[in-house]
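One protein chain is absent from this view; the other protein chains keep their places.
Naming follows writing order (A and B), and every chain is counted from residue 1.
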């Protein structure tokens, strides 16, 4: 074959004639919008380049999707660039943030509150410092970038586990030892609300609960099961809702340790006997965070129950599965059953009757396993796999079993390292 | 010796209609009280004895409801703490937060502080009472439970995870006796200075992109919008499909 690039007049003619029956076929051959020009040069066909962005405006990505690759490098470099350090020397007052520290790390909620603490200091003026008060085991490594000027870590066996009585005594001692302007707590079910209420009762302060708009003078908090906004003077003790302020992200802080002089506490009247092992199926469906739900498309029920057990998921069911007697009525999800709030809902063989869809309205991520690609559940799902549920569940169980093996050995490793 | 159990009840508010109802957690406190003390349970309300909602509580099978008669603006604490002291209660059950008023959830804590009793919060169940100690299950998020023991007398606030309240029957509720006592007259002076308004919807926090470079800004502008229909896998092998699901489960941290 000769190397001479030859024009194909017929192809050019078809390309020009949009009404030609073969036009689509030829046009689609021109991949990436590249056309051989009349002189044999490769030319861009501008109508075929780019895509429609989220605002409906056409965008051309000249990096061809490679923009992310260098970005990783750059941001890595950017992280090396030190954020400006916010220093507080010999503060006049402190704002105490008693963090939840779920799993020993600051939660998003905690970080929001640290952000709010800085906002309060900025508004009030004066030389104030934000203190993170934490109990028990602490794994957090980034107190500095979360806006913590001082860390008050109260350690001791008495404060481990569930020890609200010991903790509140310690907090009362903090109040006595330091000049505390505000006590900020997350209004959460992880213990923040409980501890705050105890401290408020102990100190005789009237706290603001479910506060969500706070400045130095005024606090807006929710009341009457979140149907009322109460506006009042900002009190000393605040229990704050999530997203009450933005977390700190542009400064670095000292995170200098502080100490409490006296950590002795009276004997507890409440004794922690530890967590109970809870069977995922004993968790009320409305509360469960991970539900594996079965519908009419399930034929191997033993396998389904096994899968739920392996995945550690709470079992759910569609109305039909319940009516057919495969699942108890209490497991029914939907308008006439339970309205679930799970984060992940795996619907196996459920086509998605309208009543069922109503029941999963609050679910974050729906995964559909179904044989019918056109069903409503697939339309709702974030991820749908079309195929035989039995086969897919079997594969999934295999993967999870492997994963558990490796994570177990990881843990063992970690433990031996710690030792 | 049977223990003296007292359940404190308040007027609830239906989340959809805003109408008065028996409060969810309070009625669970009554249910738990009935489980512990049977008909020996004393149910106490500080407020108006004419309140129709009290009949809904009574419909759970209470022959009598004790009402500490007082105005709505009065502080319930002194009356309640006097009553609890006088009655020598062993276990006091309340809701975590009331459904009307300030909903601060402070009542049980303040009572505990005044009486010098321990308080356990967010109780799912009281399993056993033995040798002056109660074995209590606390409700943790997502259905988890913690077991603690606590010395009598104590105050427990009851979580929504506790046994749901039994149905309220109209007839017994209608016939129950409202035993009124004088409550407190102390006004809540702090609250007078507050302003109250119907709750405004809270804006949802948007993902703020603090872009430093043009490439970042570009990415933020062109990122595929969230939502719409999800990913559909049709022709891949079962293994690949399972892997995709597995990845999502790991990403969502429901498999650890």
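Keep this in mind: a contact is a pair of C-beta atoms (placed from the backbone, for glycine too) under 8 Å apart; a residue touches a chain by one contact, two chains touch by 3 or more.
Here is the rule we use: contacts and distances are computed from a predicted model.
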Looking only at "Thioredoxin family protein", "RNA polymerase sigma factor", "(Fe-S)-binding protein" or "Amidohydrolase", the name UniProt gives the absent chain is "(Fe-S)-binding protein"
The chain left out of view makes contact with A, B
In the whole complex, of A:264, A:358 or A:371, the residue touching the missing chain would be A:358
By the document's definition of touch, the residue of B:166, B:217 or B:231 touching the omitted chain is B:166
Cross-chain touch to the chain not pictured, restricted to A:181, A:319 or A:365, is A:319
Full-complex touch with the removed chain, picking from B:59, B:95, B:108 or B:143, is B:59
On subunit A, the omitted chain is touched by residues 296, 319-320, 323, 325, 329, 335-336, 353-355, 358
Even though one chain is not shown, subunit B touches it at residues 14, 16-17, 19, 21, 59-61, 166-172, 174
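Everything below uses one rule, namely that only the chains that are shown with their structure count from here on.
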Subunit A and subunit B have mean C-alpha positions lying a whole-number Å distance apart equal to 25
Subunit B residues touching subunit A in their complex are 13, 15, 18, 97, 99-106, 109-110, 112-113, 118-122, 135, 137-138, 140-151, 154, 161, 190, 193-200, 202, 205, 208, 210, 212-213, 215-216, 218-219, 221-225, 229-234, 236, 238-239, 241-246, 248-250, 252, 254-256
Interface with subunit B, subunit A side, in the complex: residues 51, 53-55, 59, 61, 63, 67-68, 70-71, 74, 78, 162, 164-165, 189-190, 193-194, 197-198, 200-202, 206-207, 209-210, 212, 222-233, 243, 246, 249, 269-276, 278, 280, 282-284, 287-290, 311-313, 343-344, 346, 364-367, 369, 373, 378-379, 381-388, 391-396, 398-400, 403, 407
